[in-house]
Every structure is written in structure tokens, then in C-alpha cells.
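See structure below.
As you look at this complex, bear in mind that one protein chain is not there, while each of the others sits in place.
On to subunit A.
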Amino acid sequence: MSLAKPAMRGLLGKRLRFHLPIAFALSVVAAAAFKYGVTEPRKQAYADFYKQYDATKEFNNMREAGIFESVRPTGK
């Protein structure tokens, strides 16, 4: 029982032709998933937070809490 001749040339090229487009596509998918799963929600969360943010009110709350040295709480 003698063995048939297998393919012996271009094996790496064949492998790369198959795997590199897949690798490239998966990389793009991973980047897109991170962008739309992580960075965009994060940016949106910041935007939502600051949309209704009243800086003066927050400042006065902090002032009354006594954390500042340059302005004392009102009434002292």
C-alpha cells in the first residue's frame, strides 16, 4: 500500500490566503465592538451628565460642605 503524493508547495501561502483576511476582518470587528460598546457609551454618559449640570449649584454645595480654603461656608 503506497502513499499518494500530497501537496508540498505553497502550503504557507494557502494558509495565509485563508487566515489573513479573516484575521483582518476580526480585528476590524473587535475595534468596532470596542468603539460602539465602550467608548461611545462612555462619551454619551459624560454628555448626559453635563447636559443638566449646574456648576453654581454644585459649587455652593461644595462650599457649604467646607472643602474650600478660599471661600468659607456662608454664615461663618
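As a working rule, contacts are C-beta pairs under 8 Å (C-beta built on N, C-alpha and C of every residue); 3 or more make two chains touch, one makes a residue touch a chain; residues count from 1.
What we mean here is this: contacts and distances are computed from a predicted model.
UniProt lists the omitted chain of the complex under the protein name "Cytochrome c oxidase subunit 5A, mitochondrial" (options: "Septin", "Cytochrome c oxidase subunit 5A, mitochondrial", "AP complex subunit sigma" or "Platelet-activating factor acetylhydrolase IB subunit alpha2"). Touch with the chain that is not drawn comes from one residue among A:15, A:35 or A:72, which is A:15.
Checked against the full complex, the candidates A:3, A:22, A:47 or A:65 give a single residue touching the omitted chain, namely A:3. In the full complex, subunit A contacts the hidden chain through residues 2-17.
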